[in-house]
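Structure provided below as structure tokens; questions to follow.
Here the complex is missing one protein chain, while the rest keep their positions.
== chain A ==
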Amino acid sequence: MLGLDVKTLSLPWSADPTETESRSILAWFAITGQLALFIALVYLLRLETTALVRVLLVALAGWCVHYFLPQRYRLPFFVLLSFAAIAAVFVNLGPNWHHWRFEGVIDAAWIVAIGLVLIGIVHLPIAFGWRVLALVGAGCGLAAARMDWIATPWTRAVWPVLASMFMFRLIVYAYEMRRDQKMATVSERLAYFFMLPNVCFPLFPVVDFRTFRSSYYNADRHYIYQTGIQWMFRGAVQLICYRIVYQRFVIDAADVQNQIDLLQFIIWPFLLYLKVSGTFHIITGILHLFGFNLPETHNLYFLSSSFTDFWRRINIYWKDFIMKIVYYPLYFRFRRWGESVALVSATLLAFLATWLLHNYQWFWLRGTWVFTWNDFLFWMILAVLVTINAHYEMRHGRTRRLRGGALSWNGALQTAGRTIGVFVVICLLWSFWSASSIPQWFSVFDTVGVEGPGKTTPALVLVAVAAIIGIPALALARGGGDRQYSFRRSVASVGVCGLIAVCISLPVVHDRLGETVSTAMADIRVPTLNSRDNANLERGYYENLVNVGAFNPELWIVYGQQRHDGWDNLDKTPLSEFTGALPTTYLRPLSQADFKGKRVHINRWGMRDQDYEKIPSPGTLRIAVVGSSHLFGEGVADEETFEGLLERRLNAQAADSGYRHYEVLNFAVGGYVPLDILAILEDRVLAFKPKYIFYVEHSALIPRMLKRLATAIQNGSAYRYDFVRDIVRESGIDPSADREVLQRKLTPYGERLQRAIYSRIVEAAKREGVGVFWIYLPRPDERTSAELEKRLAAEAGFNVLDLSGVYDGYDWRTLLVAPWDDHPNAAGHRLVADKLYEVLQQHQDLFPLNLAVAPQREEQ
């Protein structure tokens, strides 16, 4: 069976007479080795949270033992492993993300305890109807606690995990218990609800209880194990593809300016679903390692040849769940009115149930509701398409083939054509679902007919998409996907590919393979977009659920991503005061609060700085610095900001410069865009009589500025500037339009607006005799060029200083405030202060200070 001629192992326990399975030390090594490679790949490429790495290590250790256990001990052992995995993931939940704490074990215990109570309710010795009522009652109580109406002794990290284990599985389980089936064992029940990989995947496939039981060791076990390994690697490949799409192809609606952008905007949301299918493959793969020969969760869904085919191929477990619980019962109820009526009614109602249950799922995982028109219309449009398709198939049949069979060339070509058509429609529908509003989605189609700047044409893109989808569809229809299984071949191909992938993932290897490979690997390793892009993007239903930890600070800590509890934006803290105009916020004078793990103090003038007199004393050189979060110093202490370090250094090292004292006033506020900076400069900064203004900026700031401008136009505050009034008049945009639509309409004017803002800043400063510097400060993980911003600043009359290369020679990850926050930490601020000092020295012609020679930069 295995294709391996090896001696059977002798075991320390007596053989089970019912057991006929072979044990092979070679097969054991082969699977252990592949599993270790898989863990290395997940770890090196950071494909998932560190919680998965921990669960995989538990799985690896468990599997090594599990393989040799007699069959009767395997399921109880799997249950123990599942509990161990929950504990292993929760063990580091504590108030300080730097240290492992054991408070999390209490949460883990609550998950198990609540779970046992829920399972117990299904088995109460009362009528089935009463048991269901009791479950609904328990569910309502938990829902009230989920909405924080009732205080709980467990943290919020418990909810997504508990919900993913019970929200659907309890329904399936109760349904099965209603039928008078052979009683499941305690181990089967516990294994079903607490199954091993669940703790690190809140979005989990709806595994059917009957299938879970019946698939357990229902084939040769080495075949089952190896299939699991194959699926795990398949999942990893999909996650890698997802990362590439996420980093390279995602485009915000506001940036859609031509036909190529439009095609990109339509295609990427559907491609992001690779994250769901990838994680589901990994989940079922892990379950295979413990004998659960579950069917596939997804089957080549990009190659669906009809809408019913799409419904059958994507999230197959969900489809089976809905068929079982909703569709079949409704169909049988309605069929006395005729086949067509039953089919149409049951299909439409099944999709309605799907929509409602997706909201139910969102509630349990996120704790909020997500009723939007996009969401409702997405499911209803899909319902209509599937219903029409199903009705057609009911009347006219559909081409099927046995495994190994092939369609004729004519039939295969037709299938490929239909596949391309279905892919295009689903892409359109998915982009509609993922758009932040319906008007925003429609507005992007204004770009139809607008040519892109490059040589790529829409026809070329469409041909490429048709080829990428059509050729595999053709091959599949011709029987290209059917291959005979061979354990040896599978081990060889997975092992070699896995080894190559792990090697390339090692920095020491990929750094030598050229810049393209190195950049691609960097893209894959970065799990999220940076904060700027995150702020701009709406990423759709599944993106928000697979990354549920990112929205649940406690769970984020549990998952080893360790997001701190106080990691809100500045505007969510008492430090900030919302103005409703421009600038959008001011810092509240004399306030103090914990922000991103540091105590922040605001002086009497509303600056994060020490106290100053409003007018500088004679002999003092005053510099005002304006900018946003990096300059504000998010995530570092008051005395660690680079402007503070610069001030101290100027005072310490420039004693013979002709000035008695230097003052650097920090007017930066996190979240400010150029429009806010212009406003604060005119309204406050100049009143402090600085001799110089340092405007600190990053790259790619126009999209954020336009977003703020759209809001400012809507509330009227932007009309204080004549250049805004001119653009609104010229463009004919409707200020009452949807904000996203407004932002999109303003995008072509982005450069002009930026230039106007810069010019106005320079003019205002020069009127007061103040020297102005525009300072480019890259983010630690900066990957975009600031050439545009530098050019605009220079054209407006700024003296441009460039701090590019400030982080060179350092691993940027070591310079971040936290793994999930791309602001520079204290070490990063020290580098910036040193670099700024160095650059100022080089520009003494522009900045007439008699500065002492800057010492060499310290090694970190």
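By definition in this document, a residue touches a chain if its C-beta (ideal position, glycine included) is under 8 Å from a C-beta of that chain, and two chains touch if they have at least 3 such contacts; residues count from 1.
Here, contacts and distances are computed from a predicted model.
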Protein name as given in UniProt for the chain not displayed, "Anaerobic sulfite reductase subunit A", "Sn-glycerol-3-phosphate ABC transporter ATP-binding protein UgpC", "DsbE family thiol:disulfide interchange protein" or "Acyl carrier protein": "Acyl carrier protein"
Contacting the left-out chain in the complete assembly, out of A:M380, A:M394 or A:A764: A:M394
Selected from A:W159, A:Y331 or A:Y586 as touching the chain missing from the view: A:Y331
Contact residue for the chain not shown (choose from A:R156, A:R312 or A:H843): A:R312
Residues belonging to chain A that touch the chain removed from view: 175, 179, 210-211, 214, 295, 308, 312, 323-324, 327-329, 331-332, 339, 343, 390, 393-394, 397-398, 400-403, 405
